[in-house]
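With one protein chain withheld, the remaining protein chains of the complex are depicted in position.
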Amino acid sequence: MISFQKRAGTSKGRAWTRQFISIIVALLTCAAVIALLGYNPLEVYRQIFAGSLGSLYSFKEMILTMIPLSLLSLGVIFCLRIQFVNIGAEGQFYAGALAASYLALRHPDMSAAGLLPLMFAASIAGGGLWCAIPALLKLKLDVNETLVTLMMNYIIIKIIAWLQFGPWKDPTIKGYPVMPAFSDSAILPSVLGIHSGWVIALALFAAAVIVLGRTRFGYQLAVMGSSPQTARYAGFKTGLLLMAATAIGGGFCGVAGFIQASAIENSLTYQMSNGWGFTAIAVAWLAGLRPAQALLVSALFAILLQGCAYIQISLGIPFFMSNIIQGIILFFVLGSDVFTNYRLVIRRTKDTQNALSERGGK
Amino acid sequence: MDELAYVELKGIVKTFGALRANDGVDFRVNRGEIHALLGENGSGKTTLMNILTGLYRQDAGDVFVDGRRVFFRTPKDAIDSGIGMIHQHANLVDALSVEENIAAGTERTFWIDKKKLRVRISEIAESYRMLARPAAKIYSLSVGEKQAVEILKAFYRGVTTLVLDEPTSVLTPSEADALFLNLRRMRECGHAIVLITHKLNEVFDISDRVTVLRKGNSIFTSPIGATNRTELTEKMVGRAISLNIPRTAAPPARETSRPPLLDICEIVAGDGRGRFLDRVSLQVESGEIHGIAGVAGSGQRELCDAIAGLTLVTSGSVRLNGRDIRGMGPGRQRAYGVKIGYVPEDRMEMGLAGDMSISGNVMLRDFLTGLTGSNGPGKIFFNADEADALADRIIKKYDISAPGPAEPVKNLSGGNIQKVLLGREIERRPDLLITAYPVRGLDIGASTYIFELLNREKENGVGILFIGEDLDILLGLCDRVSVMRSHKLVATLDARTAAKTEIGALMAGHSGAPAL
Partner (left out) sequence: MRKDIFVSFLSVIISTVLIFGALGELKAANAELKPIAKEDIKAAFIYGSPVGKEGYAFAHDKGRRALEQLGYKATALEGIPETTQFEKSVRDLIEQGYNVIYATSFGYGRYVERLADQYPNVYFNHATGDVTKTNLATYMGRLYQSQYLAGIAAALKTKSDKIGYVVSFPIPEVVSQVNAFTLGARSVNPKAVVEVKWTNSWYDPVAESGAGLELVNTGSDVIMAYLDTMSAQIAAAEKGAFAIGCSSSGAEALPKAYLTAPIFDWAKFYTADIERVVKGTWKGEFQFFGLESGVVEIDALTDNNADSAREAVQKAHDAIASGLLDVFAGEIKDNAGKVRVEAGRSLTDEQILTLDWFVEGVVGSIK
């Protein structure tokens, strides 16, 4: 029989080696599974890296995935830091995108200098609001935020779908349910060949690092996350802190939605998140809720996502098969965390037990 | 060779990271014996018993039951071998009845035959002459009764070796007596009983043999008749220390024109969840250590929280130096310069942020006002250098063993954690210092240090409210002792003249002092 036993204390150095070894083990296990599926694992791995980092083009595509993913994980981090389990990043992404798109569609004639900052602000407000509602429900009525944030995802996606099929449908495209394209002034300009969302994301990350690590506000959040009772004991306004942190967290997710709608989609659709809002939760968790690490982890995820899209074409792997490979790699890399904290114990069989007890009994 | 030991642990080694919690421990207990396992905190008692009861697995060493070598992977394995543990806090489902709790997890079948179950329970109860009310719901039982249910449950599962972890710490003196009576009967039935404790009285009251653990080693085993208190204490701490707690002189009488430091009058409080205070009145003077005795859960926590502004006080008055502070939360107390230090009972739950550094913890109370200017960048940013400096100072002054101010508090030992908390609260120069069970879980060395600290603050004129559980400590350290029972404050006595029996009776609710 095999069972898991929690490891007692872990030293930092050993934790790193263990993490490294378990990722290697994870990759080996994946290789075995990929081989079972009938593909050459070395080739698959090589192509995943070639497809995500091997050329300027693939690097750019990887960055394009990384921008929304990293911002969403940042939003999740702000909430998880105070033990507010936000699995509504997806919804906050759409809420931000919706708020920004409203302005873009309503005022196509405004100048970019006026419109883009307004859209940015609106997306923060939209995403923030969408996250603050569950926070308020938790605060006032003690409603479980996990469920509410999840449900809010579906609400906002249905609202956008309704707008797309109904009131906001582009009348110039015959009957087909798409929203009108944004005017040029609502589209983020490029910086160094990639849309300027990366500048926004980096700036927000820097701000987040400073806010969490240096400010009194960040300090209070850290205390609250570690021990809510202690925050109360110290006289913090915990309700206010909860609302502020969730609004900021939702705001980050909203900005991701704004960037995606403006720079990539040039419009709003109810299918544009690619499930990143959920991926971001894994990113935040793997990063240990630290923003700088989240940047690194979201890069790794982006490499995997882009790489798996690439092998679909280059190796002619059917899309569901590449999804499976992607899932397997994620599963084992995430799973490697288990091995850092737990030890696998293989139970001796009854026979050896008896033999040992006979010897020991003398 | 003496008779064959019933349960024997040989050369047990268990390490946690760099810490060797058990370093080759030998321990044996016979049938029909009550064996006390004595040791300071961190000496490895709990680790050893967790290995015996299947919660941990040893790195090396063997466990034998009846001479047969056994391996325990889970507590269930241990129970199957007849070894069961009674933890300090009962693991029972409040909403279920006694019999349902006993049957839960032990019956292999889906349907439980209640009639058979009830007969079996009363049989067991009878054989130990314990009282059993199988149909009673757990929430209607007292702490002592719940403990009895746990014991019944263990016997129902066929346990013949019972390990009790500090069983009297949650009991009133009379409940403890009842427990001891039961333990003696179990001994007569031939069961082996291991009593984990740090109370020497109990060791001499009830046990047949005693084993002392120190720093992960079993250093001493003796029949109880062949040893004495002084020897056991020396064995525990490794050096002879005085058990006398130094009580400094009583504060000079207050001038009648001045109000008492803390004046609580008839307060009623509660958080709406059944915890409350029922018209409590109390006065604490400057330079006084005022003890609160009482069985855990008699309202001590609510009293502290009410003074600290963490619980809503619905009527009555709370005055500090004559100023009404009722309804002032910690934030407003700080803003208005009301200086109350508070060391709550569960320090990791409330009082400290375990994941954060020592610096992060020492700045907790005053990060808004004390550590930075209230203008300019200080309004937004905190001053990490100042926090580090304060942490350094506290580490040095209170002799905290920690790698540095950046070390997360949760990585420190219990005594050092307590010193961080006490140090922070004392360094704020409070007028009133509330300490709830400040030496709970600390070893004798650390406890003595804490008592010295409190005495020093007392001499500085600080009024100290000391919530305690050990009557010897309360009577040795305090100037006055008040007794709480059922959310009421029932009496205030002079600690210099009060007798332990008297306080015990007040705690338990007897009108007179019971014969002990």
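Per-chain numbering from 1; labels A and B assigned in written order.
Please note the rule applied: contacts are C-beta pairs under 8 Å (C-beta built on N, C-alpha and C of every residue); 3 or more make two chains touch, one makes a residue touch a chain.
None of these values were measured; they are calculated from a predicted model.
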Contacts of the hidden chain among displayed chains: A
Contact partner of the left-out chain, one of A:Gly38, A:Pro167 or A:Gly316: A:Gly316
Selected residue (touches chain absent from view) among A:Val25, A:Ile194 or A:Ile324: A:Ile194
Subunit A, residues in touch with the chain not shown (by the definition above): 51, 55-61, 63-64, 165, 173-178, 181, 192-194, 198, 202, 205-206, 209-210, 212-214, 264-265, 267, 269, 271-272, 274, 290-293, 295-296, 309-310, 312-314, 316, 318-320
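Everything that follows uses one rule, which is that only the chains that are shown with their structure count from here on.
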Residue numbers on subunit A that touch subunit B, as the complex places them: 3, 5, 8-11, 214-217, 219, 222-223, 225-227, 229-230, 232-237, 345, 347-348, 353, 356-361
Residues of subunit B that touch subunit A when the two form their complex: 15-19, 57, 62, 64, 67-71, 73, 308-310, 329-334, 342, 344, 348-356, 360, 363-365, 367-368, 379-382, 384
